[in-house]
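Just one protein chain is left out here, and the rest sit where they should.
As written, the chain order gives the labels A and B, with residue 1 at the start of each chain.
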Amino acid sequence: MDNRRFRFHWKTNTFAWLLLLPSLLFLFLFTFYPIAKTVKLSLFQADLATLVPVFIGLDNYTNLIGDEVFWKVMSNNLWFAIGTVPTSIILAILMAIYCNKAMRGTSMVRISFFYPTMIPMIAVANVWLFIYTPQYGLLSRLMKSIGQGDINWLGSPQYVMWAMVIMVVWKEAGYFMIFFLAGLQNIPHDLYESAQVDGVGRWTVFRKITFPLLMPTTLFVSIVALTNSFKLVDHIMIMTKGGPNNASNLLLYYIYESAFSFWDQGMASTLTVVMIGVLLLFATLNFFGLDKKIHYR
Amino acid sequence: MLLKKLKISRWLLYGCAALWLVPLLWMTVTAFRPREIALSPSFSLDFTLDNFANVWSAAPFAQYYINTIIIVVCVFAVQMLTATMAAFAFARLEFMAKNVVFMLFLVQIMIPADVLIFPNYNVLKELFLLDTKLGIMLPYFASAFGIFLLRQMFKTIPPELDEAAEIEGYSKWTILWKIYFPLSRPTYVAFGLVSVSYHWNNFLWPLIVTNSVENRPLTVGLAIFAQSFEIGAQWTEVSAATLLVIAPLLIGFLLFQRQFMNSFIHSGIK
Partner (left out) sequence: MRLISNMSNKTILASLCLMLSITACSNNTAAPEDQSSATVSPSTAVNETNKDEKVELTFYYPIAVGGPLTATVEGMAQEFTKQNPNITIKPVYTGSYADTAVKTQAGVQSKNPPDVAVLQSTELFSLLDMDAIIPLDDYIAEEGGDSYLSDFYPAFLSNSQTGGKTYSIPFQRSTIVLYYNKDLFQAAGLDPEKAPQTWDEMRDYAKKLTKDGTWGLEIPVSGYAYWMLQTFALQNGNNLMSEDGKKVMFNTPENIEGLQYWSDLAKKDKVVPEGVTEWGTVPSDFLEGKTAMMYHTTGNLSNVKKNAKFNFGVSFLPKNKSYGSPTGGGNMYIFKDIDKKKQDAAWKFVQFMTETERAAQWSMDTGYVAVKKSAYETERMKKYTTDFPAALVARDQLEYAAAELSTHNNGKVIKALSDPIQAVLTGSMTPEEALNKAQEEADKALAPFNK
């Protein structure tokens, strides 16, 4: 009996691990191995001046602290996150609540909110570039028609971040709406019915029922949105290349520049380590900040 | 009073939806306008298909399409396989170090391959897979997102079903593919939607990995097409190219939007 039990476990274990093997293989090859390599390379000087990498300890990190562009990029990314995450989430909740009602045209409305999700960021950037272009861009024409002056949205440091934030909110809000729509399905109907019987106002219903019950979704979506704000940089390639004077540069684009324009591999690795650190920080905040059940129940 | 308020908010909603459509309309209008008048402030009804003809002959977009389709299909096919297997292990089997392994997959959610472009570029270099389609796909073959999604779905399937099947003489492997796989169809549709649109849209990674036309996906092709005009931006042609690139996915989505939306909403994404 004991023997059989042991065999049973052994078999199940093998079976389980064989099932996991393919996923684990790719996980290690393209997540853990590169992370380890990056940490190592961040301790080396490896650029155009050194054909063979030279160990320099933490020098890359100290250089980074003295690098103005790095701090600019970090603060840009922070503002980019602050600009995009709450706005798109609030919009997404509103969209979901309205789209959840059975009204005429709801499905059209849903489509028009959701379709930007299906468009590659590169294509979005092309479209919005021609919206923001001075003189004949759509925005410029509109402003001229109401007698306003022309603004070079992407060419001025004070506007370029706004322009990017608006574009990203446009692209992402519909995607998040879907998650909230799914979340709304899980709220029992009788809650609303009894609220209606009690004559509770709509705002109170939202505050007391809808919002709290959507909390898990909100937290999940905010993690996705936060991660996106650090990994979405395709549009920079098309629209500004990080300019003017780094006003629209973001961390991942700076990694790209360091790696493939300056060929400074040591610095690119160091920046990647910083990026990993930032993302892990969010994950920890998430982990401690919320009910663990939300994600992986 | 309440009715009126409702009306206003509804019109606000319609207005907002219309606003969301403006970029698409603007691009479509530009794509069909003759080049000479596209920049003039006046509006006219001139219409042309020249831009599309130019774009089609100027860059091998057909090849790019094929590349993207191959990449998207292969990635999702492999993901489906790996994720189904792993999800089943997590959902239905007890094994050593289960929680530790689960945490390992969580790391992939936190640190997506997209931010590891530079180290992954080096890994691909070591594997001699730069400038191959396989190289573009490889980092995405394991999908933690897919695993979690399917695991959630599998857990909702009553275990009594397994037991009954085992009595019938089915192996766990067969149970997985004969019972769990078909029962989870909406989840696969949702996962497919996320995966396909993700890889259809992916840009930075294929950009740095590919050099040749044979492997270049649509997004990269579009980007270098749009950036190629040293003589000045060609708005009409860039708009036409953009429309060409996004049209198939948009049309596909329009045709199947109800199914997509519904399976997404009911897929157990919470």
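Here is the rule we use: a residue touches a chain if its C-beta (ideal position, glycine included) is under 8 Å from a C-beta of that chain, and two chains touch if they have at least 3 such contacts.
The model shown is predicted, which means the values in this text are computed figures rather than measured ones.
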item	value
Selected residue (touches chain absent from view) among B:Val78, B:Ile147, B:Leu243 or B:Met261	B:Val78
Residue of B:Thr28, B:Asn54 or B:Gln257 touching the missing chain in the full complex	B:Asn54
Contacts of subunit B with the absent chain, listed as residue ranges	36, 39-40, 54, 57-60, 70, 74, 77-78, 81-82, 85, 121, 125, 130-135, 137, 166, 170-174, 208, 211-215, 223-224, 227-233, 235
Touching residues on subunit A - with respect to the absent chain	7-8, 11-12, 14-15, 18-19, 21-22, 47-51, 69, 133-136, 152, 154-157, 240-241, 243-247, 257, 260-264
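Here is the rule we use: only the chains that are shown with their structure count from here on.
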item	value
Between subunit B and subunit A, distance of the C-alpha-averaged centres to the nearest whole Å	15
Residues of subunit A touching subunit B in the complex	12-13, 15-17, 19-20, 22-27, 29-35, 37-38, 41, 95, 98, 103, 105, 107-124, 126-128, 130-131, 133, 135-136, 138, 141, 144, 170, 174, 178-179, 181-183, 185-186, 216-217, 220, 227, 230-231, 233-234, 237-238, 252, 255-256, 259-260, 265, 268-269, 272, 275-276, 279-280, 282-283, 294-297
Subunit B residues within the subunit A interface of the complex	9-10, 13-14, 16-18, 20-24, 26-27, 30, 38-39, 41, 81-83, 85-86, 88-89, 93-96, 98, 101-102, 104-108, 110-123, 138-139, 141-142, 144, 147-148, 151-152, 172-173, 197, 200-204, 207-208, 218-219, 222-223, 226-227, 233, 235, 238-239, 241-242, 245-246, 249-250, 253-254, 257-258, 261, 264-267, 269-270
